[in-house]
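Here the complex is missing one protein chain, while the rest keep their positions.
Moving on to subunit A:
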Amino acid sequence: MLQKPRSRGRPNSQAERERDWGRGAAEEAPSTSRGAGSSQEARSASSQGSRRAEASPEVGPRSQQQLELKVAELVQFLLIKDQKKIPIKRTDILKHVIGDYKDIFPDLLKLAAERLEYVFGYKLVELEPKSNTYILINTLEPVEEDAEVRGDQGTPTTGLLMIVLGLIFMKGNTIKETEVWDFLRRLGVYPTKKHLVFGDPKKLITEEFVRQRYLEYRRIPHTDPVDYELQWGPRTNLETSKMKVLKFVAKVHNQDPKDWPAQYCEALADEEARARPETSGPAPSS
């Protein structure tokens, strides 16, 4: 009566689940009019002779279409993973998408990064050098009216995160958790009380934003009762800047950024450092 989707064996259950769902009867042959072309890389000859029952059913050089499909899968994967705002690990990419194409992983990633930037305006960036985790940075500036046309909450560019980022910067790039709550209390945001908009503010700040790498949350040793310090995380430095945050703080106070000379100087220095040509490109070094 109803055909069950064919599932190819893979040693790992999550991949199997994803395959089982998505594969169906059609494997690597989407309904496009383009036929399989000849392989473009000499390197793919290394896959010749490797007989594995898994991803590519054919042995031998990979076709243009197969490569294109792999890049497409990778782009999809990166987009979906980034939606959760959790940094994407290289090991996950290799496990869930690349598989047999491991030998050309750097090229696939580079091609995927190019497409992501050209088509969607997202830049693939390594979170920290040698971390082997990636995030997508939006090359388009978010605009207030975006909120009216989106289908989700969007990244909190204004809102609680910005306030905390502002606090941290204005206080010299590090702040005690107790100080954060002293401030937020004045805005009606409490660590122990459920908030209409933010839900659980404590969880949001000390867990969610940390997991997304916007903040770093570290215990201060020898404190009693225990206190923690909050600093900017690596994603914040990539997505925004000291100057942008200072401008936000100034706007909230209805003042000019120059009214805080120390912070303004620091923000300027940061801008200059950013303007200098990048020493390492966005593509990963194999």
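The rule is short, and it goes like this: contacts are C-beta pairs under 8 Å (C-beta built on N, C-alpha and C of every residue); 3 or more make two chains touch, one makes a residue touch a chain; residues count from 1.
Please note the rule applied: contacts and distances are computed from a predicted model.
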Listed names "Non-structural maintenance of chromosomes element 1 homolog", "SRTD2 protein", "Transcription initiation factor TFIID subunit 5" or "NADH-ubiquinone oxidoreductase chain 2", matching UniProt entry of the absent chain: "Non-structural maintenance of chromosomes element 1 homolog"
Selected from A:Glu68, A:Glu128 or A:Asp200 as touching the chain missing from the view: A:Glu68
Footprint left on subunit A by the chain that the document does not show: 1-5, 13-15, 17-19, 21-26, 28, 30-32, 34, 37, 40, 64, 67-69, 71-73, 75-77, 79-81, 83-84, 96-97, 111, 114-115, 117-122, 138-140, 143, 145-154, 159, 197
